[in-house]
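Removed: one protein chain of the complex. Kept in place: all other protein chains.
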Amino acid sequence: MRITRYLTLWLLLVALVGTAQAQQDDPARSLLEALASASYAAKGEAIDAIVESGDARSRAWLEALNDGKLQKNKKTGQFVVVLANRGRNWPVEDALSGEPLGEMSRRELDRIGINNALRGQLRSTLAVLDLYVDNPDARLQAANDLLGQVDEAMMAPLNAVRDQESNEAVRDRLTEALAIYRLEQGDPQAIETLRGSLHPEARAALNGVVAGADAKLAAEAKAALSGIEQTLKINRGVETLYFGLSLGSVLVLAAIGLAITFGVMGVINMAHGELIMLGAYTSWGMQQLLPGQPGLAVILSIPAGFLVAGLAGVAIERCVIQFLKGRPLETLLATFGVSLILQQLVRTLISPLNRTVVTPEWMSGSLVINDALSLTLNRLYVLGFALLVFAALMLVMRRTRLGLEVRAVTQNRAMARSMGIRATRVDMLTFGLGAGVAGLAGVALAQLTNVGPNLGQSYIIDSFMVVVFGGVGNLWGTLVAGMSLGVINQVLEPWAGAVLAKIIVLVFIILFIQKRPRGLFPQKGRAAEG
Amino acid sequence: MTSSTAITALPSRASNSAMSPSGMWLTRPFTERSTRLFLGVLTLALALVTVLHLALPEGHALHVSSYTVTLLGKYLCYALLAVAVDLVWGYLGILSLGHGAFFALGGYAMGMYLMRQIGDRGVYGDPVLPDFMVFLNWDSLPWFWHGFDMAGFAFLMVLLAPGLLALVFGFLAFRSRVTGVYLSIITQALTFALMLAFFRNEMGFGGNNGLTDFRELLGFDLRSDATRLGLFLASGVALALGYVVCRGIVASKLGRVCVASRDAEARVRFLGYRVERVQLFVFVVSAMLAGVAGSLYVPQVGIINPSEFSPLFSIEVVVWVALGGRGTLYGAVIGAVLVNYAKTVFTGVMPDAWLFALGGLFVVVTVLLPKGIAGLMTRRSKPDNPTSLKEATP
Partner (left out) sequence: MSLLDALADRDRVFDFLVPAASPVDVRHGPILYLEDVNVSFDGFKAIDNLNLTINDGELRCIIGPNGAGKTTMMDIITGKTRPDSGEVWFGSRHNLLTKSEPEVASLGIGRKFQKPTVFEALSVFDNLELAMAADKRVLPTLAEKLSGEQRSRIDEVLETIGLETLRSRQAGILSHGQKQWLEIGMLLMQRPRLLLVDEPVAGMTEQEMERTAELLTSLAGKQSVVVVEHDMGFVRSIARQVTVLHQGSVLAEGTMDQVSNDSRVIEVYLGAEEEA
């Protein structure tokens, strides 16, 4: 019975797809009138007729009917959609024109009743209906919703829709949805189709068959499942790698400024974390200045963060560090003092509470690779940003006069000075550069976490570990060390937990330093010893 | 690097160790004026506080309250910790940013003993399990809690736990010649890792809340005034003993090897000394002293939790030493007492300003007062100090 009805439905639908039809209000009214008839069978046919009409409002009508919100005014015979059915008086709108009609008493209205059979019909009708919209993304979404929801009645129309579908992704999805149903019916060929699927519904269907009575089918399903598990494992691996690289890019950003100051000046800057914090607050401040334009604020805060943190760095160098030349341990203590002051300054001037930075639209959301893997966009941007900053720094070091002078001072301070390089000026600029990069790290971090006075503290020890692990005075070392520590951390996390993973990484580095005191990429030769 | 760290010299001993009447290194310090002076002042202070606490009635202007006695006891523990840090930093040139870890381990060892002493008087009334274990639904004591019901074992662990950690860590670090800022950073990483670990409930040390609600120590009620005075005096005696041990080391030939390897490590090796073993020995002694300080600190403040492991605390200890004057030992005591007194006053009057003051102190001390208060005092007493000449000829 129902099969034939659906058959006619899809035949008509097919006919409708290509033909644009001007719609009149009068025929639409008669469609609704048919719904109000007393017989459920007639109602069923009326639903089909509405779908056949291809009316743009048909979805709203059918949804309202499904929710019991499509009603008829007892007196005027006007069809209305109830917007909220709480209390005595309900706000309603005209079902045909969509005009708001104010409130009506529930007693004035007559609900168009449906039974369970009709509910089932409505549900599948609604599901298929969405496959006719123009937007392919919406069609894909509709097809996604169908996974595991297909029943016998929907087979035929879905098959037809699939053959008509121009978008490959939607077509594949529909094939998958149909295969899941066919598998449930014991069709061995469906397993072949589902072999490549990563959707949980497909796995659930296969699992159902494995537990089922048909031994041959169960064995095949099992084989298909193990293949899927394999693919899932790879996907999970890729995801872990992505999270690891994302964490690693944050570490690289945080550490690379430190690597420059430490490598060139032998200075341990404990206030480095607070310079990161300043960058993050600059990003937040920029958003306060440009309300409603988070995208512009983010872009502007990149140079602003660099400048604010860089100037702060130059100030620290001029006021404190230059008086502590050649006394690295004292410098460490003094800059730690500076870090306490900066933290407390932010707490007093802004707030001890965390602030959030709005993520602009083009940075939110995620990049969907497949059912099991999607990459969040903001992390992707930060990863790219880190690599960009790294490349820029490499260029500065390799191709500019400052870079040349910095390398000269790193290798032999006395000799560089005697060749006319003003080492003090190089120190100041280097420190400013390192601090500016810290500011950039802060801008990036503000997109990932809350901005607060303690932001820097939580990154300082990690940054040191990266620098020490990578080897002092080597930017490549910092990149490799940061990325690998990020990945190691993410690999350990699932079975050790976040805190334990961190502890393990710290202990690993402590042990690593014993084996290779100069890090992964040490500076070699007589000059480096001493 | 080498020339800059040579700022502190040993007290001019000319050749007094050569003339020392006894070969025992521990008695050698008593022949020094500075040690006798220090011990004299300390004894006087202990006696004065005791008398003012006991003899004067409450409400008298000069009466020292039980609260103040405990506060001073806390300062003495901090002073002992500072002396331990000065031993490795001032004489060996190792800036440890992780001495808080040894302090906390000693404290935890004592805390575990005190927890076991609570017995069935806890909230849950379990005769064996401390409250937090009952709360976590544990049904038996973890293996490392056994034995802590015996005072002797617990006190031994106060020395052994930090000592062993220092031994293993130091062995690895000094063997591969990790020095300077690298060593500082990994000591900081060590204490940070321990802090994270102790925050975990699964570790079995009470997690976040740590160990608290102590009742008695060796049968004495921790809340009674007499016990508090006793702990104060015990802290004073521990400080005196620790001071003498450290002074004994630095006044011996080994102490001179320390100073020599602080300034020119490679050269000392070429003389045939195994610098890494010297460093390891002194580092372990220092860690044990820090552990003792922690163990006396815990019953006085009534709690031990993972915050004692925080890198901030360890680095704060270093600034006490820097303020007092590194490489003098007594300077560490002066610095610890001064900074902590200031902290007590500041956090009472204007808590927000304390971090500004502490941060400023770090900067001012390192930039303007590289030799600390002790340096100021010696400069006044001997204007032609040879150590200052040294800096003029790098």
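Going by the order they are written in, the chains are A and B; count residues from 1 in each one.
Here, a residue touches a chain if its C-beta (ideal position, glycine included) is under 8 Å from a C-beta of that chain, and two chains touch if they have at least 3 such contacts.
From a predicted model like this one, the values you see are computed outputs, not experimental measurements.
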item	value
Chain not shown: contacting residue from B:Ala151, B:Leu222 or B:Ala264	B:Ala264
Residue among B:Val49, B:Val278 or B:Val363 that touches the chain left out of view	B:Val278
Contacts of chain B with the absent chain, listed as residue ranges	2-3, 6, 8-10, 12-15, 17-18, 20, 23-25, 249, 252-254, 256-257, 259-260, 262-264, 266-275, 277-278, 281, 386-387, 389-390, 393
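The definition used in the following text is that only the chains that are shown with their structure count from here on.
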item	value
Inter-centroid spacing, chain B versus chain A (mean Cα positions, whole Å)	49
Chain B residues touching chain A - in the complex, by the definition given at the top	1, 4-5, 95, 169, 172-173, 175-178, 180-182, 184-186, 188-190, 192-193, 196-197, 199-200, 266, 311, 315, 318-319, 322, 352, 355-356, 358-363, 365-367, 370
Chain A - residues contacting chain B, complex	266, 268, 320, 323-324, 326-334, 336-341, 343-345, 347-348, 461, 464-465, 468, 499-500, 502-503, 506-507, 509-511, 513-515, 517, 530
